[in-house]
Each structure stands twice: as structure tokens, then as C-alpha cells.
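Omission of a single protein chain aside, the complex is shown with its protein chains in their original locations.
For reference, chains read A, B and C in written order, and residue numbers begin at 1 within each chain.
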Amino acid sequence: MKKLITGGLITTATDMYEADILIENGKIVQIGKNLAADGAEIVDATGQYVMPGGIDPHTHLDMPFNNTVTDDDWESGTIAAAFGGTTTILDFCLSAGEEKLTTAVDKWHEKAKGKSAIDYGFHLMISDLTPETETELPLLLEREGITSVKVFMAYAKEFQATDRTLFKAFKIAKDMNAVVMVHCENGSVIDELVEEAKQAGQTAPIYHALTRPAELEGEATKRAIELAHIAGAKLYVVHVTCKEALDEIISAREKGYDVYGETCPPYLTLDQSALAQPGFEGAKYVWSPPLRPKYHQEHLWNALKAKQLQTIGSDQCSFSFNGKKQLGLHDFSKIPNGGPFIEDRFSILYSEGVAKGRISIHDFVDMISTSAAKIFGLYPQKGTIAVGSDADIVIFDPTVKREISAETHHMNVDYNAYEGWEVTGEPISVLVRGEYVIKNKQFVGVVGSGKYIKRALKVKPKTAETINA
Amino acid sequence: MKKLITGGLITTATDMYEADILIENGKIVQIGKNLAADGAEIVDATGQYVMPGGIDPHTHLDMPFNNTVTDDDWESGTIAAAFGGTTTILDFCLSAGEEKLTTAVDKWHEKAKGKSAIDYGFHLMISDLTPETETELPLLLEREGITSVKVFMAYAKEFQATDRTLFKAFKIAKDMNAVVMVHCENGSVIDELVEEAKQAGQTAPIYHALTRPAELEGEATKRAIELAHIAGAKLYVVHVTCKEALDEIISAREKGYDVYGETCPPYLTLDQSALAQPGFEGAKYVWSPPLRPKYHQEHLWNALKAKQLQTIGSDQCSFSFNGKKQLGLHDFSKIPNGGPFIEDRFSILYSEGVAKGRISIHDFVDMISTSAAKIFGLYPQKGTIAVGSDADIVIFDPTVKREISAETHHMNVDYNAYEGWEVTGEPISVLVRGEYVIKNKQFVGVVGSGKYIKRALKVKPKTAETINA
Amino acid sequence: MKKLITGGLITTATDMYEADILIENGKIVQIGKNLAADGAEIVDATGQYVMPGGIDPHTHLDMPFNNTVTDDDWESGTIAAAFGGTTTILDFCLSAGEEKLTTAVDKWHEKAKGKSAIDYGFHLMISDLTPETETELPLLLEREGITSVKVFMAYAKEFQATDRTLFKAFKIAKDMNAVVMVHCENGSVIDELVEEAKQAGQTAPIYHALTRPAELEGEATKRAIELAHIAGAKLYVVHVTCKEALDEIISAREKGYDVYGETCPPYLTLDQSALAQPGFEGAKYVWSPPLRPKYHQEHLWNALKAKQLQTIGSDQCSFSFNGKKQLGLHDFSKIPNGGPFIEDRFSILYSEGVAKGRISIHDFVDMISTSAAKIFGLYPQKGTIAVGSDADIVIFDPTVKREISAETHHMNVDYNAYEGWEVTGEPISVLVRGEYVIKNKQFVGVVGSGKYIKRALKVKPKTAETINA
Partner (left out) sequence: MKKLITGGLITTATDMYEADILIENGKIVQIGKNLAADGAEIVDATGQYVMPGGIDPHTHLDMPFNNTVTDDDWESGTIAAAFGGTTTILDFCLSAGEEKLTTAVDKWHEKAKGKSAIDYGFHLMISDLTPETETELPLLLEREGITSVKVFMAYAKEFQATDRTLFKAFKIAKDMNAVVMVHCENGSVIDELVEEAKQAGQTAPIYHALTRPAELEGEATKRAIELAHIAGAKLYVVHVTCKEALDEIISAREKGYDVYGETCPPYLTLDQSALAQPGFEGAKYVWSPPLRPKYHQEHLWNALKAKQLQTIGSDQCSFSFNGKKQLGLHDFSKIPNGGPFIEDRFSILYSEGVAKGRISIHDFVDMISTSAAKIFGLYPQKGTIAVGSDADIVIFDPTVKREISAETHHMNVDYNAYEGWEVTGEPISVLVRGEYVIKNKQFVGVVGSGKYIKRALKVKPKTAETINA
């Protein structure tokens, strides 16, 4: 019932200090020097970082896509996440134009129920807004405690919303104090470019990247920014990949706009040349937006350092190379879009970011956990180590070296985009609400024990008036 | 010996939660729910914010300037600071070209000793670097625990360094891992403009602003940025006032440069029209850089919100209107430059920033305390509320309304630039290292009890290797 | 048959010098000092500028719009143009989704035939590209000598093309070496904003401006720029009104993109407050994009001075206040969009631009004539004063003062947006292909004598190889 974490170096988005943590009923109740055990189970964290559990704001588990489905469902996906130091995920609940939004949310609850090993919530995706769904949407957000709506400007044939729908979504979100997450690429033009390429007989994976130029991400990002601004809504740009999009985000923030940006490990560390590998190997690196030429990485790291991007999503969306990716063997446009990153998000950012001196450890915690908690209304229940918060905790050894490999990873997919990479630092034990999910690098959690988290975006910070009330 | 702060809402740069704080020997030793008093003196903070004490990184106490001296010395200045929620100041130790730097530091210790009611440190100002002072500087920084050097690009006749000296300062700072603080205005051209104005018979206070155009701040800021970057040094731009300078800082940070920016309450809230008041009233608003046209304020607030500026300094430098400011009655260039802000820095930023919804409460704490602690090497001893840190604490009532007035303020100066302004929120009690300095809005501290703080800038964040060592 | 213009100051986009001009068969055949008359009719231009005739690249004559039609047709419109120093216009030939493009062009020939008093050409507007029109378009451009296609991103219900159509238009234009002219505003979002305003009971003319924010022009401009760039096509942004759009154009040109920008007299000289006048007066100033807050004007003038905008269009599209504008008396969205500027384009730019020192006289000639000739393939037949060119000439008295008024103007519309403005400089005589159209401020031309000009965009400048060939 009680646990005492001793000897670790507590590390938050602001602080780093040595102290013990007392946990009761899944909550942190005390932090101090040499706390008395008093019957609590001791968790020895000597010489290790004690961090808030990672929050992954961008996952696609058990997601249908183009006549196939991702290989990781809510069981394998959340177990892998836990191994990687993630204790909460926010997954995209996809809706389709014709069905009620409630139906979509019900379906998503169904997928997660009994399977999730960690806590979770949903973003609600909208592709069209009819008079019916316009009425339904606010009620559903309220009922389900959903504070984030997702809109696609890409995938012309599948998910893409019109500017009109996007703008309406911003207006509803503004009224609800929700945030709108947008996939920013101009899908209509991409569609034309893909057609052109196919007519020119260009079938290899690299054409996936070449038919989705960075300029179209920059364009769509600018469009989303201005529409959100006019509607008075908060915008969260998912998976920013390039200088073109960054420039728009930075310039908007400079003007005081409420714009947040997320990037993902592969954009920080891999580049477009991965798609140009001989044979069909490049298919392993096909997702959207695509990997970019290498020079973009530096811009992304700088933006993280300068706090112009706030969060790191995995954009987990795994399709095995054999079987699924190979659907596009003769036509790059048939390669299912997505990659497996839910497990290594935390490690890659720590190893490439903190260990290499590009970002501070505090910025790391902020990006991997705290910012997402605040933007999406999980805070202060999640996203920090503080008295009163859920005891979602990662005990992280910053010295250990680990080689990433599909042989050893826990995702249900037959390759890893980082195969053979050595990373510095590894989560040793992971607790969700005070219970071990990972203990000494072993999964000891309970499938299905993850809780759905209802969220609420408060308009303003708590003030003394409200405390006193 | 022990204190227990109960019932407050602990508020840091990241977190906000209700908990008690146990203090022993001036340090925070425990934070938790319903901590046992166990003989500790109870500090009831029910319904109030419990914040880290303010750190003012930019003060000039007992400072000679143009044949006069500031009206606040280390006694009146630090008492006023304490009333305003500030528990540590970093004051500029001025050196002169001809003397040894050690002499300057000794003189500054002399000024503070027996007078300071709160903790303090020094930035060391350099106007020239001779072979002697180039040798002396690193040793002195080491010995005195000084991690910050100040260089002026303005005040052509008094303090201005050449580009060569500025560049050398950056190189030494780089080797010492110190930060260089720069007053960025092109003093040589300002001097010419002042001469021009005087020859044209322009004597009124407004000409102080008109002879120091924002373009010259932008120019100098760009120059400092590039010189620091080439030298590999960290730059801290003091008192940023205008879009021109901001643009350079934002653009540098976008490129990954190690540039920090500070602004000050008056630039956020007052404007150039204050200098154009009838008669000599404008002299109360003469400091450098000058107040700017009103539209700059929005840019500064946006930059704070987007974390492109990191800190708020008071630039306290008080000269009474009667007597001192009036030295410039017939010649604006003889008005002593400076204003009294050490007391209201905290309140103004809270009231205009947080209460008006321009910045979050966490950003507020960061800007008023935590960031300065980190940039100048006071952290983790100062700048946060965490186990192990000094119990420098402000108990702040965010609901109270207070009218600012020279009648009631505690600075030793006969006017207040905010005379008649109503602010929301006020520090009720202030503790330094666990001892009351202000208790229920009364000064109960001990003059001379403030400690000089030696600082050390660590090259990298502490890692597990170093913990284990 | 022959004319000799004597004593004038010949003024081109580059040069200014005193010389005589000999005209034969409508062409300039000789320029020199003291040319022999030799039977030619003498045109005395002593003390006056002799400039190339104005080319107005943006007119809407006899254009249907929302159940009404513009008040100026090809007779009144071209006569007014001639009075204003314009000798060639390029009018927008509107097509509708359902009909063949040829039908549209035929209809436009019909409108102009027998009526135009000056030379003319057509831009071909496209709202949709079906497989049929995709095939038809290149052939039609070739046959008709049309080098410019127009696409609307606004007017959601009438003309707006999808991004897909816009992109296809760019691709076809690229292959044909044509230029694509784009009206850049996000029509879908404007439509939503208009609906919102109407639902809020906002009916006055000012809501026309308020529902079309500058951000939506900036957004669409960026979108058009990137789509053109990816397609490899030349883009001409019509009627640029605001800093938001300018920033995109400047940034694109800085990257070497082939982007041209046009602005119009009202955006340089009038502002949004005109729509906010009491009563329904503001309706006179309703066109799209709308007039902007005044500070945009300075940005536009600066862009002209720095050659970042190249041309001045009138966007002539006249609707009388009584009768037509009043269709929107109770609903701003029913006010026909457009204003009468074909006559005063030249004078306004000269008077506000050259006479007030904002642009040079050479830049003026370039913007009012030469640049449009080059961009749209009229050059060297039109757009300059050089041996071999058409003798389209304006004799301009730069000293005369004239008051603009609906009482005296020659457009068939009951108001003038510049009513009561005094302008400096006035065309005294105007020749088209060597024949007077205006002589001593009187119309002496022949209705219907204007010629349709077939154009051809050459890929490269003529080289010696081609001369020798």
C-alpha cells in the first residue's frame, strides 16, 4: 500500500535534488530527506534519476489504415511503452464522416479495455462537421473528459478535412477551451504529386518523401496557425519535421499566438536518405510527414532548446516490414504509413538530447512528460513529481548503455528503425499510480490495469479565491 | 530552529500543489501532506501562494554616477527588496579602468557588509582589459565565486568598453564558464546625438529618449550576440526594451545561440510619453535604455510568454527627484540615469502579468526567481522550493489590492514611477534561510544578516556518475 | 501617317532625356535631337514628359457579378482609361465550371468588339479543371495568344478553385510558360466569418472588411507561392493589400522564386476607416480584398520602392452607388464588390508616388507600364519608348493640378472613391499606335478602334544566335 523511494535524484522540469518519496494509495504524499520507512516497501533508487513517468501524446494503437491495421494493439503497445518509461498515452480516436462521434469513442474504449497496462486518454479526430456532429461534439468532449480534437489537413482520400471544417473545429474548441491538434500537410497537392510520380513509373519508397515536400508542411502549418488565431483557439501542431513549419510556429509564438509544437524522435535523428536505401529497405522509414534532409535536424534541436517546440510524441503506428509494409512493394503509395517508436521515444530523446548536451535534463522532463500533461489537461494529476500527484515514476539509470534492436524490443513489429543504435540511459523500474509495471527491466504489470483518464482544461490557473472557496 | 509552513499552495516554475513545508537550519527538509509540527514554529499560509523568494539579478545600490550617488544603499535597498518579495539580489560591482579589479570587489563588500538584510552576490563590471586585469579576472572570479561579468556598450564617457574589450571578456568568460551581461546601446553614436540635441537647445527630459533610438539598442544587441557567439560564450542581454533588440535575441536563439534576455517592469508597463510630461516631471522616468513608444510593450510580453526572455531585473538605481534628478533641470544629459524598482518588481510583474492573464503563474516564478538562479549559479541553493534548498520563501496573497506610492514605499527616494497604480497581490511574509525578514507586512529582519553567496557555474548537469562519486 | 513629337522629356523605366520622336505607321522609327519634320504632323510636347502609354493589367469591364453587372462596359471603360493615360488593358475573361473555355473567350471578344477605344488582351480565368478543360486550356492559350491564367482562392460560392485545380493550373502554365494570376484570400473561411457576422446581425459595410482579415490574405498568398514553386510555375499575386501578404512575397523572392506582386491605388492611399463611415457611405469602398488599417500603406510603398512589387493594377470593377451598391443596404455581403479606378490609376500613382518623393519617376513608368508589358508578353511591342515599339504614348504635364470628381470623370459610375482629392500631374494627350485618342484633354479617338493583342511569352531573352538566324 505504501512505498518509499530512497536515495534517488528527483528530477522534474524545474528541479533536481536528492530526497526520498513516500507514496500512499497511488499518490505522492511526502518528499523529504531521510523519510521514515514506517512499513513502506522500499524502492532503492540510489544513484539514479527519479523522474515523472513519460506521457506520450501521440499514439496510434490498433488503428485501421488502408485495409490493414497497426501491429501493436493496446496490450503490446502499452507494455512496450512502459518498458520505455511511458506511463500515460493519449491515443487518437478516429471517427469517420458518416458515423456518430460517440460510436467512434465507444469503439476506442473497446479497443483499450482490458488491455492497457498503463493509463490513457483519447484525442477525438474529426474529418467532417455536419450539423449533427457539430451539436454532438461539445457534449461528447464534456462527457468523456476529452480536451483535444484532431484534424488532418492531409490524407486526401482518408481523413482530410476541408478548411471550413478545420475552422469550425477551431471555433468549437475555443468555446470548450480545448486544443486542436493538426496534421499539417497539404493533402490535395500531395495527392497530385503522388499521381504524377506514379504515372512517371516512380515506385520506390524514396518517392514517398519526394512527393511530400517540406514546403507543403510549411504551407499547411501557416494555414492552421492563421485559422486557429482567427477563431481564437489553441493550436497544437503534431509532428513538426522541418524548418519551413518551424519558421511559422516561431513567428506565430513571437506574435503571442497560442501555438504549440510537437516533434518526434525520428525527425530529430534520422533523415531522408533512409528512404533511399537499396531495395525495399526504405519502406521501414515510410511515415508522414516523411523524413527530411539532414539539415532540418539542427533546426528542430534548436527549437527544442529555445522552447519553441514543447513536446515529443512517438507517433507510434507500427506496421511489420514483412506482410504490411510490403503491400507497397510495387507502389510506394501503398506502403502503410507509420513506424514503431512508442518504446524508444524516451531513450532516444535522453540519449541524443541530454547525454549529447543539446538540451538540459529539465527540458527533457518537460518535453517527455510535463508539457504534454499541461497542454492536454492531465496536470497536476500526471506529469510531475510533487506532493498530491499520481505516483507515475520512472527510475532511470543515466549511465547504462543499451543497443536497440527488434530482437529485444517489446513492440509487436518485426523491425526497429533504430536497429543497432546504442543509447545511453535506460528506465530500470516504472511505476504507475505507485504500482510497479516494470521492475528491474522486467514487465511485472497487469494487462488491463491502465485507467482511462478524464481530463479538464481549466481556463485560468487556480487562484487564492478558488483555494479559499 | 524549525518552522512548518502549513496550508499554502506551493508554487514553483513547474508545479502548484497544496502541501506543508518543514524547515530546519534554514533549509527545506520535507514537503508533504499534513506534516507533523513536532515542535516547529507554525507559519500559517492557508489560502496563499508559497513561492520561492524573488531573485533580483540587476541592482545598483550605493552606486556613484556622475558626481552623485544613488539614494538607496544596501540597507534601505535590501529592506525595500524584502518588502517586495525579493530574498537575494545580484548587484553590479563597478570597476574603473585604472584600478585593480580586486579593489573594486573589496569596495563592494564594504558597501554591503553590515547592511544587507537579504542574501546577495556581485556581478563584476569590466570597462577595460589590460594585460594585468586579463590575468587578474579569472583568479578573482574563482576566488569570489562570481560567475557573471558585466560590460557596457553605452555610456561613452563613463563605462563603455571597446569591441575589443568586449570580445576579450567573452573569451575569458567562455573559459571560466561564466556569463557576460551586456548593456546594449551604441554609446558613441548616442553621444553624438546628445551633442546634436544640446547644440539645438533641446534640454527637456524627452530628449533623453529621443537621443537613444531603439535602432541603436537593436544594433548593439546584434553586435553583442555575434561577438559572444564567435567567442563561444554565454550572453545575457540586460534590460531589453524594444522590438529591435528582441528580434535579434529571438533570431539568435532560433539558431541555437546561448543568449538570454532580461527585461524590467517599466519597459513592460510604462512608455516614452512619460518623459514628455509638462515641466520637469519626465525626469523621474529617465534611465537607460529609455522608455519606448507603447507598441513595444506587446512584443515584450509576447517574448516573455514564449520564453524568449528569461528574467526580470529591477535595474534599481534610485535618484530622488528633488536634489538629484534636478541636476539635469537645464540639460537632460545631466539627469542621473535610473529609477526605483527594487520594491515593486515582483508585484508589478504579478499584477500586470499573471493577474491580467498575460503569463502563467509558473512562468512568473521562473522569471522572478528560478531562471536567474540557474543562469547565475545560485541554483539549487536558491530559486526554487525543493527539498535541500534554502528556505527563501514568499507567502503571497494574490487577492489583496495595494496602491503603490512614495508615501508608503520603503525605498529611500522621494517618488515612485508607479505612484497611484493599483496592483493585485502582495507579499505577506518573507523568509530568508528560514528566518522572517517580513512578517505580516512588517520588517522584522536583521540589518546585516544577509549573506554573500559564492556561486559556481557547472559545465553540465549533474549525472549519475557524479552522484555515485 | 507620320508624326513628330518634339521638345518633350522622354521618360522610360530607365531613361530621361530630351529628344524628338518620329512615328511612322504607328511605330516609333527614330529618336533624336532636332529631327527633321519632313511632312510629319508635329506634336509639341515642350516642357512635358513623354512616357509609354499605361498598361492596366487588371480590369473587369462588362462583368457579371451576383445578379448584376459592372457599370462600365468596353466603351465607357476604355475611354476613361485613355483619359487616364492607359493605352492597353488586360481584362479578365471569366469562365464558368460547366462551359467550354472557348465559349468564355468568344463571349469576351464579343463584349470588346466594336467598343474598345484602346488596345487590349485577356487573362483567362479558370475555376475548375476537368479532363476536358485540361486538354482545351493549352490549345486555347496558344490559339488566342493568351499568356496568363487567373485563379481565385476566394469567392467560395462563385469562382473559388480548389487547391487541386490551382496546382493543376500551375502545372499547365509551367508547360506553356504562362503566368498564373491568383486572387489570394481564403474564401472558405471568409464564408464562415460572413455567416457568423450575419447571424450576429452585423449588416453594415465595415463588416465586409472585418470578415476578411489580412491574415487570410497572407495565408492564401503563402499557399499560392508554395504551390507555384513546387509546380515550377510563375506566380503573379493580384491586388496585394497588406504586410501579411507582402512578407510572403518578399521572402519568396529572397529565395529566388518567380513571384510577382501587384498592388492597386486604393490600397496605397485609402484605408479601412472608409468603410466605417456613417450610414451606407462605406459601401462605395467595398471591394476584395478590403481596405486595410492605415499602417499597411507604408509597407506597400516600401515594397514598391524596393521593387518587391512590380505592377499597379486598377482592379476596375465599377458599380454605381445608387442602384447597385445599394443591393447590400441591409446586408453587407450583398454589396457588389468593386470600385472605379481605371481612370485615376496613373494619376494617383504619379501624384502620391512620384510627386511626394516615395518612388522615382523611372519606377513609376516601370510599374504603370513596362513591367506589366514584360510579365504578360506585350513587350517590346508595348510598354516602352524605343525604336520599333508601338507608338503608345502619353504626354504628361507634371505641374498641373486636378481635382478628382465623379462630376468630371469619364467612367459610367455615379461616385469616385477619390472625390475631392487634388492630384498633381495630368495626361494631356494620349496616342495609341500613333493616333490620338486624347488630344488636349479631349477624347478624339474612335470607339472600336482598339486592337486585340495576341501575346507570346518567350522562354529566354533573344540571343545573338537568334538574331543571326
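What to note about this one:
Criterion: a contact is a pair of C-beta atoms (placed from the backbone, for glycine too) under 8 Å apart; a residue touches a chain by one contact, two chains touch by 3 or more.
Keep in mind that this is a model prediction, so the values were computed, not measured.
Counted over the whole complex, the shown chains touched by the missing one are B, C. Listed residues B:F167, B:Y207, B:Y236 or B:F364: the one in touch with the omitted chain is B:F167. Only one residue from C:P131, C:G201, C:P278 or C:G357 touches the chain missing from this view: C:G357. Considering the full assembly, C:A303 is the residue among C:A303, C:L349, C:V423 or C:L457 that touches the omitted chain.
Listed by residue number, the positions of chain C touching the unshown chain are 9-10, 12-19, 22, 29-33, 35, 47-49, 250, 253-256, 298, 301-303, 305-308, 354, 357, 360-362, 366, 370, 380, 384, 386-389, 397-399, 460-465, 467-468. Where chain B meets the omitted chain, the residues involved are 162-164, 167-168, 186, 188-189, 191-193, 213, 215-216, 218-219, 222-223, 226-227, 229-230.
Just so we're on the same page, only the chains that are shown with their structure count from here on.
Contact topology of the protein chains: linear, an open path with no closing contact.
Summarising the inter-chain layout, the chain whose CA centre lies farthest from the centre of chain C is B. Computed centre separation for the pair chain A/chain B is 38 angstrom, with centres defined by C-alpha atoms. Computed from the mean C-alpha positions, the centre of chain A lies at a distance of 50 Å from the centre of chain C. Along chain A, no residue makes contact with two or more other chains.
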